[in-house]
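Following: one structure in structure tokens, then a few remarks.
Of the protein chains in this complex, all but one are displayed in their positions.
Each chain gets a letter, A, B, C and D, in the order it is written, and its residues are counted from 1.
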Amino acid sequence: MKRTIIPIGPYHPLQEEAGFFQLQVEGEKVLDIDVDLGYNHRGIEKICEARTFDQIPFVVERICGICSTSHPLAYVQAVEEIARVQVPERALYIRTIIAELERLHSHLLWLGLAGHFIGYNTVFMWAWRYREPVLDIMEEMTGNRQNYAMMKIGGVRRDILEQDLPKIRKMAEDLRPVLDMFVGAVMDDPVIHARTKGVGVLTPEDARRYGAVGPTARASGLAIDVRKDDPYAAYDRLDWKVITGESGDVFAKAAVRLLEIAESIKIVLQCLDQMKPGEIDTKVKEIPPGEGIGRVEAPRGETFHYVRSDGSNRPVRHKVRAPSYVNVPTFKATCIGQTVSDATIILAAVDPCYSCTERMAVVDAGAGKRPVEQYDLVAVSQREGQKMLRSLAGKVAQTTLEKKLAEGYRRIGWKAC
Amino acid sequence: MAKAGKKTASSTTPQKKRLLVDLEVCASCAECVTRCDYFYHPENNGMLSVRERATMSVVCRRCENPLCVSVCTRDALEKDADGVLRRYTMRCVGCKSCSIACPFGTLFPEIIPYAVSVCDYCAGRLRKDEVPVCVGSCPLHAVRFEEVDEDIPSPAERGVRVDDHLVAHALPWKKEGAKR
Amino acid sequence: MSPLWMAFLILVFPGFAFTFAFAMAFAWIDRKVTARVQWRVGPPFLQPIYDFVKLLGKEVIVPLGGAKVLFLLAPLLGLSAATLASTLVWQANLWPRPGRGFVGDLIVAVYLLTIPSLSVILGGFASNNRVASLGSSREMKMILSYELPFIVALIVPIVNAGGSIRLGEILLGQSAVSHPSGILAFIAAILCMQAKLGLVPFDAAEAETELMSGPFVEYSGAPLAAIRLTRSMMLFVMPVFLITVFWGGITTEGGVLSVIVGSLKVLLLLVIVILLRNTSPRIRIDQAIRFFWGPFVTGMAVLAVVLSLLGA
Amino acid sequence: MKEREELVTKIEEKLAGKAVSSRRDIPNRMYVYIEGEDLPEAVRLLFDELSGRYVILTGVDTPVGVEVLYHFSFDRVGLVVTLRVLLDKDKPEIDSITPIVRGAEWIEREIHELLGVEFVGHPNMRRLILAEDWPKGVYPLRRSYGKNTT
Partner (left out) sequence: MSLKLKALCKSPWIFHVNTGACNNCDIELVDALTPRFDVERFGILLVGSIRHADALVVTGGVTRQAAPRLKRLYEQAPKPRLVIACGSCACSKGIFHDGYHMAGPVDQIVPVDIYIPGCPPKPEAIIDGVVKLLKKVA
């Protein structure tokens, strides 16, 4: 049969962002994928380098509207690591609450979109309907439905008012029966089973090779969750479980997300119970030279920020690695050999959003060349490359380089490294 | 700051060249907006921070009840142990209230920018007979790169050595003279 | 039959104008009920008409490299087929006397009801768009899959009506869905209807999220209006056709009451269609084929035929 | 955490002879400076033998050269190990790690595009993140690029 190329996007109806997937198909079967994501590249990392530390949270929360708390949180944690700031207790709890509420709304949003992707608009509408109360609470607490502007180096920007606590509690408790309903409706529907079980399986090995994170990796059985592994905010004081799946298919990814909603509700309620009045901010004076890493478990997985400071009030480098950047490539591993109709739901299962990926990537669709062969070629060319490099750059050059670096670091007052 | 500078000064060679800012000559013309080759920020204008530090060290009257400090809504200004004013860059929002409040007109608005730059005095970056780029940028030669005698006169008389690398000069002021 | 009367039949009643009005109303009901199921308010009553008029006023773009004539003609083909089908079916319903209509009008109606789908395929292939082509090829597979059980199911009323292939006689031949065979065939036919209407779960051909709307991707303006109108008409004609062959149709014989009962039947079918489409996700094209060819639909239809031959 | 310390010792042992120096200011962050030619081996050690999770690469332009940081996470103990390599400013070149870590494909291409680093042996070094009409040889994350002040 003839190969044709089916574009998904760049301007595709319900994929909110401009991802551009080109499926090479033979009949209905996907043979290869060409991914192209640059439509959203706004150069945020460079913009951040021209902003002061205090301005950056506002920029990074606009990396993406869905993770609009995870990014600032990861960023402030990175900066706090540089400045060695101890964040007040209450601020930690507030951070946790906001982050979990974000997870709630994000997972509900995903559920809706996934429903839409398989043409189940009722689920879409219902999920988004039940997402509204979460946004209402957010608006009440932070002043905005999205882009909450709550994170701040050294604490949080706003306190949660006493009178808001019962509202949050009620909202979280109201969500429980809703969740049960969704679990029942979605997890037991035979047609949904037919569409999602065994579809788009990501093996644990592939998940590791691609560095997948979040529900995408957890559905394949990798129990990685920054909240447990490298606890931040108040997560180490709370009682909750890391949800993992086994099969790595679309169904498992959906199940993991649904069950995580329940965990999030649990976390929020515990925070409300444990939270004590107190300071919410340490007024940071200066950011010394140095470098720091901030990691946050965003709804879609680990968000990673690396910040380097030179002692002025602007960072010299701010690297952002959002979850989708490592999750989207797994799409290639899971999708080839499946049908076009499945491609969308597999894609949806990763919950891809390219705002954060923020860059474009083109995976070669080189006609007929299967990825496996590509990597075989690599091995050869790599061996050659190494030989060349050895002969070109002798030890001498390397040592001078090292000296230069040491010199550079000495000047900005770092310990030699 | 100044203290630390004094301590280490003895260990450095007397011949060492330092950046000298003559605030008497400086006309605040802002010509010295220069892309100085600071380690990271390529657009860094280290001169601003140099002038800020020089001003706070030698021109500021070290008021006992500093108006600038009390007016700052962000608690960004503080006096250190030596009475030298310091501005914390993470707190200052560049509103310039302090420059309005200062009765001596010490804090020129242009030396308290929101986005600060850093000057490392080009330490280690200069080869023999080179001068920092900021030096050439001043049309009035208020910025120089010179060897300065170890025994510069005391702060009250002529100028103040801020630290190892910087010398700031201004007309002397006396507390008594400042009385009505 | 005078040509004038013919023209009136086709263009006004029960042909185009009549079908148009009901198509619009049914499209509205569809959207409104869908909206209510989804906790929404839904569009106002005249919305389908606004949409239609607006589309008529829009620019018509013919895609570059497309087969222009075919591209523009295909929607009209579908529209006229739907109109004629409606005329035929209604004629049988309104004047259900043996001998009226012509022999084999059932067959003709079945053909006519297939043409809208065929026109979609033609239009899709004529648009010179990869997505549209893929949509068309899916539509083709869909037709292959549901047409067989549909026709098998239709054998049942024919058998029950003593082998007549006149709509009018079939209508008289079965007073209600009284035989188990009839019920089985009816259910199979309803499922096929859902596919014929191109609604979830059988809308793989125009899957909005995969193929942006499949064969219709390139259509704009008046041809798009025609396509949408055709679909709304089908939404109206198909239930009427089904009750005509399976469930006694809408007759005027029993006065107002029987008209009301008939209308209720049609509405019931419509509601089934709407509920089906709102309570299930779209299934894959291969799953759809398996579904229709498998025991559940084709098997059921065959079983119904066997039963009816046995006289049950 | 005992487990973490054990792992750190293990990493130090494995990387002995390759690490030029290392730094660990806070317990769960470790920065190891290594030579460019040891990189593939070091990555293989961390990724394959010690099962570290690949996180991302960071490229930084400094006056003394382009620095590339390879972040690996050891999730069980919450440790982030960062390998850092300094490349020659005039001709930044390093072995690609994509053959070892498949997920690194995009980021290497991104760094290639934004910083002009050459990844030797990368399977698919095509234009990546910038617009098709982006001028050749212009690297937006280089220090020399454009204005940077507010």
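What we mean here is this: contacts are C-beta pairs under 8 Å (C-beta built on N, C-alpha and C of every residue); 3 or more make two chains touch, one makes a residue touch a chain.
Remember, predicted model here, so these are calculated numbers, not experimental data.
Within the full complex, the chain left out of the display is in contact with A, C, D.
Among the residues A:Val30, A:Leu73, A:Leu109 or A:Leu202, only A:Leu109 touches the chain that is left out of the figure. Touching the chain that is not shown, out of A:Val30, A:Ala50, A:Ile82 or A:Leu101: A:Ala50 (per the contact rule at the top). When you scan D:Glu13, D:Asp90 or D:Asp133 for touch with the missing chain, the hit is D:Asp133. Screening C:Ser220, C:Ser258 or C:Thr279 against the full complex identifies C:Ser220 as the residue touching the chain left out. Contacts to the hidden chain, counted on subunit A, fall at residues 10-14, 16-18, 38-44, 46-47, 50, 58-59, 62-66, 68, 109, 112, 124-126, 128-129, 132, 145-147, 353, 355, 360. Although one chain is hidden here, its contacts on subunit D can still be listed: residues 130-134, 140, 145-146. Mapped onto subunit C, the interface with the missing chain covers residues 31, 35, 38-44, 46-47, 50-51, 53-54, 56-61, 208-209, 212-213, 216-221, 224.
The rule we apply is simple: only the chains that are shown with their structure count from here on.
Here the spacing of subunit C and subunit D, counted between their Cα centres, is 61 Å. Each chain gets a centre from the mean of its Cα atoms; for subunit A and subunit C, those two points are 45 Å apart. Taking the mean of the C-alpha atoms as each chain's centre, subunit B and subunit D sit 39 Å apart. For subunit B, the set of residues that touch two or more other chains comprises 39-41, 114-115.
By the touch rule above, subunit C contacts subunit A in their complex via residues 34, 37-40, 130-131, 133-134, 137-138, 200-201, 203-204, 207-212, 278-287.
Taken together, the subunit A residues at the contact with subunit C in this complex read 4-8, 12-15, 25, 27-28, 115-123, 125-126, 129, 189, 191-192, 194-195, 339-344. The touching residues of subunit A, when paired with subunit B in their complex, are 49-50, 52-54, 153, 283-287, 308, 310-314, 316-317, 407-408, 410-412.
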